[in-house]
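Yeah, one chain of the complex is gone here, protein chain that is, but the others are all in their spots.
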């Protein structure tokens, strides 16, 4: 791939772009390490700022306050954003979560199936993709009311695990790896995705920003796609790139990256995900399902309609990016 | 003396604190004249309204009924022509002794060199020259009251109102201060309105002693006395002991009379 | 009187506060005897060490040199045989007047009915029966000092030490209190050691006046006086006025002598 | 002259005591009416999105819904109860430990030398700085939450006790000695009551400090508590629940302080009267 330099600048350019990011080994991190944003936006005199958030919830607050233009978050947070009428739209799926998130139990525990969790303490970061998947898993097993859920951040989950304060925890990497040193996976997001509970890390953008600077959004997606290509071409190289930035080992990075599914632009436009402008894909339905579930949990007040989700999950910029450049 | 100009005059003064059930009738029908050059001492039991009277004259509070005049004009608020010395020193601790004394003249926007002159003169007057740069909290209680006096004198007020100015001093310092105030009064020809609890103090300083009744405070008796020069003038010598006995007899007579009045009240 | 038993005796007492450069020689070579039934008043300029002497006798501080004996035995700490009344009342505000008076007897584990009896007797003695259930902060300054006195009396101490007990009261209340303490001293045949600033107070209460010098505090003069009964006993009548003049002459002679001693110091 | 007269009126006001005059009460009330009114109008005009500033009506509706359904399936009063349970256990622990240690520190300077620098070191620290350590050491149960609140509450009471002992009128103790009281009786009959007024002020401060730590303490591993509710609401951008939480905490804080003040007036009836 490559950015299209011949492209004429019909639309004006922002002075600065503010990104909200997560500290995870994804395409965006690779692009950052490769300084794609700085270089390509920088040469157009656009200043780029990155703000690290610990969770999608914080990113949502920042979006609501108008502090950032783009944000990476779990799709659960993206549902919250729409339900709270944040002026944003979803434009990209960074990765579909697989083994990277899982429910871990102690090696020596008696817990062998979800049903065994009844009466146990299970920790999970609330309002996260893990939380959503876990709740569904518990619901399906019919033990949702008998499990004691604890709202904890990943670091605290690791600490509590080591101290033996909790019986199980649904977390993502790298914390998951720490748990698995003395534990095993009961169920992972990969399996749950197969059962229909798909979760993903997605990119949302402020709608006004996108409407004003569509080319910026398109270029951004192009860069993400290029960064993902680096990974696809050489996972080891990508892992070593992000490992410095995230202060983890390349092995850890690789493991995390491989625990999720990275989609090419074309795959994203497939019917399983964004679909096309003419025909919305399944992801809008997944979002709606998630939304209905959160509504049922009283986590959100209103669940927007399917129509609204079809609008929300916007393939336009991916399509444009594909139009403008080669590659997938 | 009674031919001198009337500086302060109160006419049928009443003062009621508060309203309704909790109201306190503090002063009742006070008629008092203070003439230029007088040293009026006010005596009366605790809570009889002495301070209330002083505050009314100073202009801090308004009378409920009646009038309070200064040189024929209604008193409508505090004024630098009526200097006030309180029981506990109200020197400003964030100013040096000098700055405290200069406060009044400076507030009146006098020229800087005149201010300095005044300050030096009056610090000298209260025997504190050389203490100008000290902080007020380095002074003893007696010295503080002397600075307070200098501060008031520096404004050259028509009348000085003093509310038990020596009440917080020990007996020996108090003696010195009485001497000092007597001399200042003599030298500057001041007019002084002086509240005290102490019959001896009143008798040894006043040209007139005003005795007030228990609440509601009324003036029940006035005495014109003249022990003060005899007591403090070092040149006064009795010609013979009979003269001294006579003097002392007179003193005790007045003192006992005052004590009787007050005690019969209580 | 001087034949009575010696209750308190100090021998060559010195007291130095602090050490090194900052040390203060507060008392120098104090030799004093207090006999049963005496009313000893101590006069002296501020800071001369009067309170220091009282505290040593009370057992609150230790002398640096010399001895302080009670009935021949070294004083080694506070003791209920030596009651103390301070300048400002030290009544316990969390106890009622009654409980304050009962405090001493209760600390000595007397039986409950005796405690009650004592309390009633001494509240009566200070004219405060009926005030037992009041909170101490409801009382006036003079009443507080009377309760403090009752509290000390309730322990029936051998000697009562008083440090300017009336210093904070106004002149009229002070007069009443002097009468009261005189009567109590008479009635109970108490022994009292009484510090004051006020020459008149000393002369009107004492059987002996001890005058101390400026720092370092030494005893420079003692006067045996007996104005107290004449002043306070209402039955005393002078046979004729010459007797009264004589009495007054004597009073002024001693007073002036004391004032001279003190002033020459300063 | 006008100024002077105005002044006199003011003086009269203050003579009448510290009670609020009628005008002032009206002003206070108006302030809140204006705030609420402005809130209503601003949201009516839709100047801001309801996420930034939910309309008062929505907050009220949400409040009644919360009352009915609870939050996260837990009744509102259970959330409140959970928070206050932790708070009062912590405060109770702080009271029974800080008072003896504090009084002893005030009494025996050697004890103070040992305890004081440790307290002075941790006291100014932001609680969140060491909360993770508490979690690591004491686990995710209420224990670590209570310890966090306890630490917040301990210091003010401890410091108040030291200062109280230092400020005791020494003549109280001297006269007790001269009245024949033993060391032990002096401690219980004189020192302790003499310190009570300041200790009470310390307890009220302690409550205040612990209260501001409440939300921090419920940040980790809680699923109940009014503080957790607000945090969870923040995660889902439920501004109306945040508002409800703030109102509840504001009002209950004021109420509890009033309660403490009431107890204070009963127990330390002589306070400010000496």
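Should a chain be cited, it is by its letter among A, B, C and D, assigned in written order, with residues numbered from 1 in that chain.
The working rule: a contact is a pair of C-beta atoms (placed from the backbone, for glycine too) under 8 Å apart; a residue touches a chain by one contact, two chains touch by 3 or more.
Model, not experiment: these values are computed from the prediction.
When the omitted chain is restored, the residue from A:32, A:64, A:143 or A:241 that touches it is A:64. Check D:157, D:219 or D:268 against the missing chain and you find that the one touching it is D:219. Listed residues B:13, B:26, B:40 or B:58: the one in touch with the omitted chain is B:58. Interface note: of D:77, D:137 or D:262, the residue touching the hidden chain in the full complex is D:137. Residues of subunit A that touch the chain left out of view are 51-54, 58, 61-62, 64-68, 153-155, 158-159, 162.
In the full complex, the hidden chain is touched by subunit B at residues 58-60, 77-80, 82-84, 86, 88, 90, 92-94, 103-104, 107-108, 135-137, 151-152, 155. In the full complex, subunit D touches the omitted chain through residues 3, 7, 10, 13, 20-21, 23-25, 27-28, 30-32, 35, 51-53, 109-110, 112-118, 120-122, 124-130, 132-133, 136-137, 183, 208, 211-216, 219, 227, 230-231, 234, 237, 239, 242, 245-246, 249-250, 253-254, 257.
Here, only the chains that are shown with their structure count from here on.
With centres set at the average Cα position, the gap from subunit A to subunit C is 87 Å. For the pair subunit A and subunit B, the distance between mean C-alpha positions equals 85 Å. Per-chain Cα centroids separate subunit A from subunit D by 41 Å. Shared contact sites, meaning residues of subunit B that touch two or more other chains, are absent.
Shown for subunit A are the residues in touch with two or more other chains, of which there are none.
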